[in-house]
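Here's the structure, in structure tokens; my notes come after.
Every protein chain but one is kept in place in this view of the complex.
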């Protein structure tokens, strides 16, 4: 590992922040303290974190229905995030977006999205803007294995390749599109194979290995920054909880064995093991990250829950931009 | 060539029928004897004919805006076709479809289509029905290089591969999507490469060589009939006339040289040369096909032009199926 | 009525499932396809058990490809099957509008009547459960504007079963728009198969003073409003159109000719909603009978907000309907 220590700790911290944020969010949903439905990112932390460690606030990402992890990794504020999940005026979207539309334009996070595969065309547009402005920024579109079957993915991929846009198409292949296993929604094993049809490089990465993701994404992003065009990167990963919430709706579609097998490769534990073995951090130091993050989360939840709901006049505000 | 003589002559005749139909149709449009816009198939005859020689009336095809050639090759009746172009009650669609929606359900020709890439999803549905009914039939979706960038193509291809449907995705790559050269609308040279991303076989064929198309399509169709799933077949071809009509709208986007170069490989001349060289037919015999087809076309045009326009009550008929 | 043979009180969702089961049993050419309708039984649970009974040939999951899914319906229907297609949330029809509007709706007409497309599309509309802007819409007015489509919106368990069966039996493309907040609503449903004829409105409550036309999830709200108004002496007739396209103008016009005042209520955005068409028709057909303008209640002109604090202001309810009726009645003096 010739990755600077600070970077490795940064990577770890982002992952822990996601894990803690999501565990607490999951509890809030299961105990009905918040409204609506959450798609939790637990298990996939290495992907968002590995990618985001290569980005600045000037780079854009588009996210998915499973979007908290992306926003946390991009630097999202716990208070504004939880407040949004609670539907409060202090949330990122003034309570009007909720989990599925959580976003922070200032961080270049162009929104979680309730429409599967809506991200790639928008990220392609963002990447176009980066190229147009020659600002050296890149855009990353996160999307799932299921999403790779939508026409929107195809159109965006082809346009990005044709125009050599600084776009990373980042497939989070967790083996299921909602409840349908990959083998029943596509005949290919690797979504990355689709890159060939667009004339762009494609690669498969172990999505439970944060360092592998960090490095592969780093390469693709560097390539994009050099003006050499898009890359399709597929991270094989797994969601530890259900499609929606922690326990989901109680219909089984994965075997317990499968879940356990994947949980053995918990991306945070894997990274922590490597960090301690390499002497980058002690177990105690890493544990401290969990603890202080948990405290921050609980504090943020308190803030969120005590925040006011949006006022009625918020209902019709911001449908349009109105000149001040 | 171990293709039976009758088949070869059949192949030739279909090509000539397309050529003659289109030349006369083009003249009708340019002289404003018919309303609307025509997308002529001249130059691409080997593709439709090579494919259709492998099909029966029980097999389905979906076509494109450039659809006359497909219907002629599938056995379309000149009289009903011309009458449709004239907007007459005796036309295939009672005059209500015109060039862009010309169709013959009895021949399994599920319509020309004004929407680029609308064919693949419909043909996929038809192939599904064939598999469901276990009737041994196949469906062929014709579409262009430009159409391969639509999401609809992607979704249909993935579904067909996942379900191993008896579908042939038949790309007629004539180098242009409307007026945009392929290199500016996609980064790949071969649309067939996209097959890899769906987990189906893909192949490139010389679309000016009728026998090559016949054989490649034959293989793919046989494979589909055996229940082994879809194939993406790309035929490299060229439209000798403009995108719309013969001379188009007078904006140049192809060089004269390029057009001339392709015209040297006129698919009908190429086949005729091979047929005469192989002693399958004499020049005179082949010329006779042209002549009698021309006569049939002129006769059909006369029929069409003398046919009545649809009555006013036709306007609101067939919006819905109404039980008799 | 409650003692008719084989009639039970069951939830709306069970009526849907029963209809699907009977349709699949009745005709081997019927199949059911959509995202997670087989293994999972749909995220709304309304197709649960069908895979088990009918197997993966008849009931199956599709990739997440709405345009492809509708294409599957169009192509297979054109070739003689009778597909039932599920588009999980109505909000997703934007992904397949071309396939719906330019193919499914027009094929028969464009081909001079030579195609027949007996395809049914089931989808789930409606707000009110904090699913935010992309999982809460009611977009039926888009579909009703498209010649070639039929559109139904069942508001009771009875109609859910009967309209779904009629839709699948119909030889045209029909959209069946369910409402996610109605799935648990109980109602009397006969065990046997029956059709609720397409194109026929139902007088859900007879009345003499005022007409409320309410679609889908707004029907129970309108019924509640009618109760409230009754205690104030207004005898409200409530009409459920059931089929939105073709629309049963006659039933509604006849009611208004009797009551002289009307309010149209739907969950969709008010501007450009079906209520506009109904109001326009009513004033055309019953102008001389009207004592007051036809009122309309619908969602305000904004996306659906996530926050419960705002969503409850967004979705029309009995209170809003009552207030609007009172305003109209007041105006009519």
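Chains: A, B and C, in written order; residue numbering restarts at 1 for each.
Just so it is clear, contacts are C-beta pairs under 8 Å (C-beta built on N, C-alpha and C of every residue); 3 or more make two chains touch, one makes a residue touch a chain.
Everything numeric here is computed off the predicted structure, so don't read it as measured data.
Asker: Counting the whole assembly, list the visible chains that the omitted chain makes contact with.
Answerer: Every shown chain touched by the left-out chain: A, B, C.
Asker: From the listed residues C:72, C:93, C:196 or C:265, report the one that touches the chain absent from this view.
Answerer: Considering the complete complex, C:93 is the one touching the chain left out.
Asker: Touching the hidden chain in the complete assembly: which of A:22, A:45 or A:155 does that?
Answerer: For the chain that is not drawn, the touching residue is A:155.
Asker: Check each of A:21, A:41, A:78 or A:92 against the chain that is not shown and name the one that touches it.
Answerer: Answering carefully, the residue with contact to the hidden chain is A:92.
Asker: Hey, which of A:40, A:55 or A:110 is the one touching the hidden chain?
Answerer: Residue touching the chain left out of view: A:110.
Asker: Go through chain C and note every residue touching the omitted chain.
Answerer: 91-95, 97-102, 105-106, 109-110, 132-134, 139, 141-142, 144-148, 245, 247, 268-269, 271-277, 279-280, 283-285, 287, 290, 292-296, 301-303, 305
Asker: Please give every residue of chain B in contact with the chain that is not shown.
Answerer: Counting only chain B, the missing chain is touched by 35-37, 87-88, 93, 95-98, 100-101, 113-117, 146-147, 149-152, 177-180, 184-186, 249, 251, 253, 309-310, 312, 314-316, 319.
Asker: If the missing chain were put back, which residues of chain A would it touch?
Answerer: These residues of chain A touch the chain that is not shown: 60, 62, 91-97, 101, 103-106, 110-111, 113-115, 118, 120-130, 132-133, 139, 151-152, 154-156, 158-159, 162, 317-321, 323.
One rule holds for everything that comes next: only the chains that are shown with their structure count from here on.
Asker: Please tell me the distance, in whole Å, between the geometric centres of chain A and chain B computed from their C-alpha atoms.
Answerer: Roughly 45 Å, centre to centre.
Asker: At which residue positions does chain A touch at least two other chains?
Answerer: Correct list: 149-152, 184-186.
Asker: Do you know which chain C residues sit against two or more other chains?
Answerer: 62-63, 65-68
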